[in-house]
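This view holds just a subset of the chains, kept in their places.
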Amino acid sequence: MNGTDTGFVLISAALVMVMTPGLALFYGGMVRSKSVLNMLMMSFISLGIVSVLWVLYGHSLAFSGDSGGFIGNLDMIGLKGVDAASTVASFVTDENGEAHQIATFAFSLFQMLFAVITAALISGAIADRVKFGAWMIFIGLWVTVVYFPVAHWVWGGGWLASLDTPVIDFAGGTAVHINAGIAALAVVLVVGKRVGFKKDPMRPHNMPLVLLGTALLWFGWFGFNAGSELGVDGVTAQMAINTQVATGAAMLGWLIYERIRHGAFTTLGACSGAVAGLVAITPSGGNVNIFGALLIGVVAGAVCSWAVSLKYKLGYDDSLDVVGVHLVGGVLGTLMVGFLAIDGKGGGDQFLSQAIGAFSVMGYTFVVTYILAFAIQKTIGFRASEDDEISGIDQAAHAETAYDFSSAASSHISPAQSSPAADAKKVEA
Amino acid sequence: MKLITAVVKPHRLDEIKEALQAFGVHGLTVTEASGYGRQRGHTEVYRGAEYTVDLVPKIRIEVLAEDDDAEQLIDVIVKAARTGKIGDGKVWSLPVETAVRVRTGERGPDAL
């Protein structure tokens, strides 16, 4: 077992972990103050549900063996057979070209956290208006029928990894961002628009929180992207610097588009641009040079800045622009690397493979997610009641309010009935 | 002159503003408030304890109006604010002795 590489993956995993709460804050700051807790929880709960499902059977479905290129097998349920001494191959090789070995536990943890954040990403599209219980069930099922298979396709030895010209997806453009972005679209189409969409701007209630979330995402993304080499070599470093450069360029791309089009450099634009750059460089960053990274960044920033206004034209309420940023940015990065890939890889064949990767995931995920969301809507109900939505989903779904800055804070409340915690009262969730 | 005060549900503010504008009133002052009445609050849960929060968020709107408009204005506001559910709020009017526009020092009806 290589200590350096295992250690690097473990620290990268910690960084990827912090992306999910980072996403929670990024999304949470963007909604109105009456639904921020629900937004936070939709991401945060993924750390609970998906972590547990991952070790129960997710790892096995994604990475144990292969069933027809589509999915793994169940040989490793409960991480059966893995102990502290188990190892898997890193992409780092020694002088003889032999792969370094890292602890399987480290690899599994790292991959687990990818599943966690992918599920969480979807939530931004359906902010403020779904039942929390339904969301919990949704993500449990979604990772099972969508994420685990798709991760297998791309990284687990599935069919996309077995094309003649294998898809380049260094850190998850297809498996994570296109996947979450198209799933978001499908769910939006099922649950429908927020009350007041297009009429009411529903502007962010706490922009510093959005910036903080962006910062945690950006920080964690170094682990996400560079860690995907599963160890430390020059490619790891290349991925890291490309991540920074593309993100910076995308921030500028978004801001410039916005300044020309709408007259202001907005904070939300800077944050969104950064995220768009991070998304676009994710599949590509290990296979392009600095100019490739700059180009991917600035294009992703400007194009996503334009793409977020599509929802107004086409009329789907992708509340926090998961489609506009993650789907569009993911597709851009995935396709652009087809041409920009260095080491002689870029070209028509590669582009074709990239397109196959992007569109097969889009097709599969859209259909399966739509069916899943629809089934939930028709059975237990996905959409919250209009009353709860108007008065604030936080109170309805979580029996809490996010802030209390009043000087008479405490006085506004008095213990229920005789004693606190007296009777369990059902709150719709 | 009269001062009309309305304590209403926050999400009715837009309708009220539009209704007033349609009526020809172009100024108002808004304060965040909270209140209770027939509409009692809701239950919140913190660390295994349940509490009743009995103050519900409201919006408090003040409009200065000429004597002749006052009654009609009240009706306009009441109509725009109504959802028919408890907690819709109250509107009341007070007699104003004098009103001044700060910018110009104009008084009385001219100050509106």
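Chains here go by letter, A and B, matching the order in which they are written, and residues are numbered from 1 within each.
Here, a contact is a pair of C-beta atoms (placed from the backbone, for glycine too) under 8 Å apart; a residue touches a chain by one contact, two chains touch by 3 or more.
All figures in this text were calculated on a predicted structure; none of them were measured in a lab.
Colleague: Taking the shown chains as one copy of each kind, please give their copy numbers in the entire complex.
Modeller: Copy numbers over the entire complex come out as A x3, B x3.
The rule we apply is simple: only the chains that are shown with their structure count from here on.
Colleague: Need the CA-centroid distance for the pair subunit A / subunit B, whole Å please.
Modeller: Comparing mean C-alpha positions, subunit B is 43 Å from subunit A.
Colleague: Can you check the complex and tell me which residues of subunit B touch subunit A?
Modeller: 11, 14, 34, 42-46, 48-55
Colleague: For a test of understanding, state which residues of subunit A touch subunit B in their complex under the given definition.
Modeller: Going by the criterion above, the answer is residues 200, 390, 395, 399-401, 412-417, 420-423, 425, 427.
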